[in-house]
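Report on one structure; see the data block that follows.
Only a single protein chain was left out; the remaining protein chains are all shown in position.
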Amino acid sequence: MQNNLLSGLKEHENKLLTIWSQILQETGGGDGAMEEEESKEFASLFTSALAKSDVSYENSEEFEKVEDLIVGIASSRGKRGFSPRENAQYLISFKQAASQILSEIIKNPSEFYDASLKLNEILDNMTIMTFEAYMKGREDIISRQVDEISEISTPVITVWDGIVALPIIGTLDSSRTQIVMENLLQQIVDTGSSIAILDISGVPAVDSLVAQHLIKTVSATRLMGAECIISGIRPEIAQTVVHLGIDLTGILTKASLASALRTAFDMLQLQVVKRKVIG
Amino acid sequence: MERIPILKMGDFLLVTIQVDLYDQLAENLESDLINTISKYSSKGVLIDISAVSIIDSFMGRILGNIAVMSKIMDAQTVVVGMQPAVAITLVELGLSLNGVISALNVEKGMELLRSKMHTSDNEEQDYDDDNEQ
């Protein structure tokens, strides 16, 4: 019975599409050609699914296809930069259009009530799914950016044969420390370097947590059999470290990268000399 | 019973751990190694752990024990080739392997042992040290 009620939409697919795109245009939720294509596919799949499936719409195989499609559309709209409102508007407009057609083809008020209720139920459920998909699409972007940031923010530089340096820019939290340690230690292994310089000139503040992360990095480097020098200790960092009672005495610290490099040269028994100009 | 081979290279002993250690194997290694040091009066021990994917507190303790025991018997222990992931895990675990000296690889470990012998025994010629001339 109910099946017949909603299956009537299939015959009016084109009209449905026209009304839908009209509403979408009025509410400003469209973006042209790509959208038309998507909408056409959705309207066709959705109405076919209604026509083919039995009363328990949601569980049918046909509807899984529709759900997959709408989830795909929503996540792609999320990535294309639609606002949450525009995204929600998409299916809500479809519901308005479908309701309008239903009211035209079903004359019996009680039947119309049943049909609208069912249509609402199905489409509301899909709206929730699209919102989830939209959020996930955005979250994917964020997590990719986080990955990119952490990758570009931990460059390990070979400054001399046997010496690597890693300038840290920004705050050191535990996940960042882990990436820093991994990159630094891997570079030490790959290059066979016995000295690593960790430059913290670009770290805005050193609190006890950051200090602990630095100490961990130094300990791990030493466990591997290399020495770690921390450079770029600004006066205010030295002050806070002492005021906070952080013990850095077991760690080799230098004020500047240049003096750290000099220490590293000493340790490797290297010497930088000025060339004598003859004549 | 499974045992880890100990190779004699002149004054040094070389142990390459290729399998993940379980407790009995590690304890056997400890006693075998100390006996071998005594047998050859070895001056240094290189333990290559580059193939070891995990060191827990028990294994850490065994490594520490070996270092201290061999030290008492006048042999220096150098642990070489620790994997980055293993080093970071040890630090997180809170195990600093006090008393254990490390080097990046066997070659650097050997250099380190030679330099240590050089400082403790000046009669011996150290061929790769040309900075003091």
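Observations
Labels for the chains are A and B, by order of writing; each one numbers its residues from 1.
Heads up, the rule we're going with is that a residue touches a chain if its C-beta (ideal position, glycine included) is under 8 Å from a C-beta of that chain, and two chains touch if they have at least 3 such contacts.
Note that contacts and distances are computed from a predicted model.
From the set "Anti-sigma regulatory factor", "Peptide/nickel transport system permease protein", "Putative membrane protein" or "Cbb3-type cytochrome c oxidase subunit", the protein name that UniProt assigns to the chain left out of the figure is "Anti-sigma regulatory factor".
Touching the missing chain, out of B:Leu33, B:Ile55 or B:Val80, is residue B:Ile55. From the set B:Ile4, B:Ala85 or B:Val106, the residue in touch with the chain omitted from the display is B:Ala85, counting the whole complex. With the whole complex as reference, residues 20, 22-24, 53-58, 60-61, 83-86, 88-89, 92-95 of chain B touch the missing chain.
In this text, only the chains that are shown with their structure count from here on.
One simple way to say how far apart two chains are is to compare their mean CA positions; for chain A and chain B this gives 45 Å. The touching residues of chain A, when paired with chain B in their complex, are 178, 181-182, 185-186, 188-189, 192-194, 216, 219-226, 269. Contacts from chain B toward chain A in the complex involve residues 78-80, 82-85, 87-88, 90-92, 96-97, 101-105, 108-109, 131.
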